[in-house]
Every structure is written in C-alpha cells, then in structure tokens.
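Complex shown without one protein chain; remaining protein chains in place.
After this line comes chain A, so read on.
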Amino acid sequence: MLAIEVFSLTKKFNEFKAIDNVSFSVKEGEIFGMLGPNGAGKTTTIRILSTILKPTEGKAFVWGYDVVKQPDRVRRSIGIVFQDQALDDRLTGLENLDFHARLYGMKKELRRKRIKEVLHLVDLWEKRNTLVKYYSGGMCRRLEIARGLMHYPKVLFLDEPTLGLDAQTRRKIWEHIKILNKREKIAILLTTHYMDEADALCDRVGIIDKGKILIIDKPEKLKSMVGKDLISIKVSSPEKMISLISNFEWVGSKKIYDNTVHLEVKEGEKRIPLLIELAQKNSLKVDFVSMRKPTLEDVFLHFTGKTIREEEGSLRERISARIRARRR
C-alpha cells in the first residue's frame, strides 16, 4: 500500500500556479523528501495533503483516503509539524500534548501512555512540566515532532523541520527523525531546502522548483546521474576555456557560473593536470582548480540551472524568522 499518492495536482492562487501538475507517491515506512527553494510549492503541497487547502485540479490520496472527499479520515491518518511554530507557549509541554490528544479523541489511559512514549522518544520527558515559553528552539521543534506522533498517524509531514536551528541542534533532530521512522514504522514526507538534510534523511528525493517536480529518485541515484566528478576551474577567460575543451569527449556538461567553469568529467583526478596545461598553453591565468564528488546541490544545479541559494531569502522566510526570533 502507498502512504501518499498524488496525481497531477495543481493549485492556483489567482493566476499564479503555486504547484503545477505535480505527481508522486510515498511508500509505507519511507522517508520522502521534497527538495527545493522557498516558494517552490512544498508547503502548498503539504497544506493540500493535510486538507487545509483545496487543490484547483488533480487528486491526492493519503493512506488511501481522498484529501478532498474524506478530510476527516485523512486528518486522523496524518501528523504534521508545521514550518512555523504552532505551540501554545502559555501551556507546558505535557499540556500541549494533552490538548492535542483530547482534540483527537484519545482516551485517558492511552493518552497517558502515549504522552510518556513520545516525550521519551524526543528526550523531553524531564522537561514535561516546563512552560513552552521557556523552551529553546530545538526543544520546541522536538515537542512538535512528538505531538505530530501522538495519535499514531500513518503518515508524518515535516515542513522544513530544522529551519532556523543551529547545526548541532539540526543533527540532533535528524537523529530523532531517523529513530522514530524506524520505531514507529511511519511514512514521512519532509520538505527542505537543505541539501545535506535531504541527503542525510531521505530514502527518495523529489526535486521541486517553480511548482514542478523535475525528478524523483534515491539520493545516490540522483548523484550518480550527475555521475561524474565535478571540476571547477577559475581562469581569466571562462568562455575561452570552454571553447578549448569543447572537443574532448570526456567532458560532460559545461557551465559558467560565478566566473568559474564547472565541468562534469569522468576520472577527474587524471584530467586536472591536462586542464591546467591546456589553459597555460593558451596563456590563460589559472586562479584555482577544485574537484569533488557530486552532492545533491550539484543535482539541483544540473536540473534547474541554478544553485538553491540564489532562490533563498524570500520575504516569507524573513518574516517567519523574525516571528521565531521574537518568540524565543
């Protein structure tokens, strides 16, 4: 059985297509990542799948239930951690979970047992009676993840689970996500614009940009699609460098980005001396050469023709970052 199935989903806000003909599926127990810049349509997709937004066209099923026709069934099957914090900071951690459990109609015994379970899972049991306003950013996130798990959902949505957290806290959250995926055998749909996050967590990744999914595959497969090693060489005239190497069959894709020539090549180690020699023969000054194995960042560049950072710093993120900052 598939945890999530999405068929040609489209959502228009006036004339703007936030998501455009998106299709994908998530298997039972799988961690599926939607990787893309802010404004790519990730959150819109999650809002439709969680029934708080109606799609303009297309169909979507969560745990077999239609998100438009059976919203109640869908809501009972999913847990969500929103991009922006959604806790009541006037209540304690335990009270936030209790509120959630009652809203989902859980009986007293089950409620108690489950609260203890999920709080232990995210290491917050000791802090259960502290008001949420005294929690750190990482603790809030962990509490929200715990809350998302409270009612034994089949599918968990994590919308940018580590946005705005420091590197150490992010690692810790990743650990928790991996553990809960194993222990609870739950399917997870997570969105992120962090390459390392998608790489570290996801079984499969869909690259999304401007409302469209460009490709879906395992991170290793995606990286091997870019395939070759990546050589960056900064020379005085990148255009001339490209014309010099255009005849070599070992050169894959060539791009000039940031005044630097980026090449995909096989057996990169052996090609570096050759490239330098070629440049010097043609009196081009070489500033630096670097080589590395492909990452998801390169996959993104490969499919969209730009780096993900260029798309960052949208208004929305700045606003929500400010709200977060004020809340802490």
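Side notes on the structure shown:
Throughout what follows, contacts are C-beta pairs under 8 Å (C-beta built on N, C-alpha and C of every residue); 3 or more make two chains touch, one makes a residue touch a chain; residues count from 1.
Please note the rule applied: contacts and distances are computed from a predicted model.
Only one chain is not pictured, and the protein name UniProt records for it, out of "Transport permease protein", "NADH-quinone oxidoreductase subunit J", "PadR family transcriptional regulator" or "Cell division ATP-binding protein FtsE", is "Transport permease protein".
Across A:103, A:179, A:256 or A:274, the residue that sits in touch with the chain not pictured is A:103.
Although one chain is not drawn, the whole complex shows that of A:5, A:28, A:66 or A:84 it is A:84 that touches it. Touch with the chain that is not drawn comes from one residue among A:42, A:75, A:141 or A:302, which is A:75. When the omitted chain is restored, the residue from A:28, A:66 or A:95 that touches it is A:95. With the whole complex as reference, residues 50-53, 71-72, 75-76, 78, 80, 82, 84-91, 95, 98-100, 102-105, 147, 323, 327 of chain A touch the missing chain.
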